[in-house]
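Scroll down for the structure; my scribbles are underneath it.
Here we show just some of the chains, and they stay where they sit in the whole.
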């Protein structure tokens, strides 16, 4: 029996696969909100590395207020141009000096952000299409102090909670992997350059019918004319239908760029692969939750995870940890339909002592819950015993945050 | 039978009051995220009014990217000072000209924001403690055109969804009303000036035990010394305990400012009533959902509601409408434990024709679901028939968004 | 004989009043460049006061990068409106902490700037017509150290020079006093509210003919129609002609707002009294020199004087001191047509030991130069002996900088 306040309960609900309506959304890596998340998290990772290199410990920082203000572009078959640059502001707090060592937080952030953009949005011209600004305030010096002490469990920075669930439903798997595969497989491996990085997948399951509504910004310079555009859309549709069939036997309907007006050739073209070029602003924490999805049928937290420091930012640590716990419970304990984990902190209390760690398990028909309790408690306890594990996994880039 | 795609299903779950663990959070009106929400929404309202006055229709705008970067202050018993101002950036898009009429979007926004701040944060010195910046991009002129046509159902601006639930649980009522009463009753009516506007209430129900963890920024100039501070905390605790008793028979424990260190007199003092003065940044859409709460035990949407235009911004309209629908169903149909409403749009389709309108009803023990379906469908249909109602209610300030 | 490197020489030139062509310009206090100067200087003065109050010494600061970006307005007879606010950025460097005392540099700057604007531009609505931003970097801590030592002559912060001349020519007196009297006498005392603060006076003397070209932004709400506007222009013209006659017997022609097109009623109206509302940006140091004029017939320095710290900023101190020296020489020594003073520093050397202090004296016909040398040297030496005098006069607001 754990001394931690762990509460494992049986939860009765219509299992997700049997609910009539299920909604799942994923914003791809080139969606403005995801670009903001990605920049915030990559900058935080770079700072973690620099802090460790220069000072031996990760110092206080939160780079999670990154903002993206859309530019203006004139896409055109064969290649258009960006008229007004995208404005990207890296903002937050970072410790800039520690024990007499100056940390080049802002220059590191700029270099990291440019590298991230180069890798993530290969069609974005970094010489002309973006304004990249950086305004970090100073981190709290008290926190710097605390962070420096070895063998110390940090205090929660806030009264806040994280949530996680497992396993993914069919629809969750389809939505997540549709975006991932369009970029990593169809574009990068199979060479369909016309696919932009700004892909939003909205999945609806209505009973046994799945509808995928996909908005995909196409890259204009790889598309000669409206005919080519239509052909690309068909190829993408076929590709997604085939992909979805690996995850479900349900009927899947795929819609691409439903706002297109083919007759007037008003279609979803971009110069750079992201709609940030022409109208859509982006912010950290407004898009995918840390498991990569937006799932209104599941518990969610509002906390932005990307860019938060992985030492004492409870919103980040508990969200990531809840998901890890849920996944391990689902993987190791048989007979589970769905498992929901919630971790709640109280500001100023050690992060390994949540006010409550709640596990709700929906068991499969005919399975007994009682024996699960202890095993689940053990898994929760193990993760809470080693809160630094999440910190390390984040620093090393082993955990996605969006 | 409705021609709209309305799907009402019975949903089986452990009713909220019978789940072992329930979490509910509310960020008060002076929390930096709420200030951002409040500014965004009040500016949007002012623009709606101006557009109607000058042009006869509401024109395209989204003022939902408001950012608040914390200042620096030195609070002190008896009255401290703000050292570095809070930076507030009103940002988004707004139509600045229509049919040859220039709209003073930015000057209206500044005036509105200053008025909102004055009313909401009476201890903030607007002459010195804030930098108020405003950078609105131009709204899409195509949208301007569409918005102008009378008798026209707008097209969804995005593939997106809104969610709502009803009725409030005991804990939801307690958390919501704790913050509201501390400001509106204890501070304004009963005159406890020491209560600041930055109140965060985190509610945990573990079976029959309710724990309220309250962070309340106290206003330094009304508090003479640490003794007075302790006394105020006790009065607040008593007040909240009494208040909670009106909503529940469960045992309620109240914790105020748990990070205080009384010995070193390191306590939660503020000069202005908001922690935006000294460390906490704020963004639109990161705090309360449109029902005023954050509820991980309930379906939620990630969409920022505040500051979005109330004409075609589906994230705003469907979230507000879902909540209205859920509340009406819960109020008008007997025998319901919980009702969950989800509305999903498809970009470019009329907003009165969602891809799906899902209603999940968890019925009380012994109650029959079947008869509920038609009545619920009728309520959904009625709201969808009159999408302009939400627009009007928003413009008139009849609907809260955070 | 002075040990300082003072060089007094006779300078042969056509005296200013006998040169055929003379040009003199003054930008009034409501000209965007002058607003920038005035804000920079008033903020510096407020910081000086705060530093002395809190720390006993003036600490390092330079608030001389203030920028004004024009807004957009629609002036109209009877009263128009500002559509887009004027953006004002207070920027520079300021010491924010000294011996453990935090200095509220930015909040003081904001409060001071708002007060200055209120007094200088009474028709500017500070609630809506401006965005006032403030971004001070930190001052050099080494300098803070130096500044703190009592009885210490500061080292020059730069290799730089200041210049001054005396006495004012007829045209210089006319141009300077035209602007000053239009505001202080015609507007404030005699109540002609229609006169705006943005007045630019360009004086040309061609032999015995003086032409004054005056651009004067009129305030729309005090002017009913084009007829009233024409009448005001005539009154101003008469007023200036009368005024000029006090300073000269030459023929004076006055032109007001020569770009006006009366027929189309396209005239120089403003809502606020300054063209910063609709097109003209402003910067510190681009307008009047520290004597209040721009005089291409006289030696000038490029240095911005306003907003520089009055302790070691050589560009400020030497420009102000040169003018004081020149004026005293011209006042105390008989027989002088024109006197020009130049002070040159070398970075790192004490400011009371210029690399050279040059005095060029143009003597009246028949007057002997030789006897003047010693007296002039004495005056220079006296000022250099007491460099703190300039510092004190600046801090107390006894010296204008533009």
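When the chains are written out, they are named A, B and C in that same order, and each has its own residue count from 1.
Operating definition for what follows: a residue touches a chain if its C-beta (ideal position, glycine included) is under 8 Å from a C-beta of that chain, and two chains touch if they have at least 3 such contacts.
Bear in mind the structure is a predicted one, so any value in this text is a computation, not a measurement.
The complete homomeric complex described by this structure file contains 4 copies, of which 3 appear in the displayed model.
By definition in this document, only the chains that are shown with their structure count from here on.
Using the contact threshold fixed earlier, the set of chains in contact with both subunit A and subunit B is empty.
Copies subunit B and subunit C of the same chain sequence form an interface built mainly from equivalent positions, shared numbers / all numbers used being over half. Averaged C-alpha coordinates give centres for subunit A and subunit C that are 56 Å from one another.
Separating the CA-averaged centres of subunit B and subunit C is a span of 51 Å. Only residues 72, 74, 81-85, 96, 102-104, 106-108, 110-111, 114, 127-129, 131-134 of subunit C touch subunit B when the two sit together in their complex. The residues of subunit A lying in touch with subunit B in their complex are 7, 9, 11-14, 19-21, 23, 25, 65, 67, 69-70, 91-92, 135, 137, 140, 155, 159-161, 163, 200, 202, 204, 206, 211, 213, 215, 255, 258-259, 279, 281, 283-287, 289, 294, 296-297, 299-304, 342, 344, 346-349, 355-356, 358, 360.
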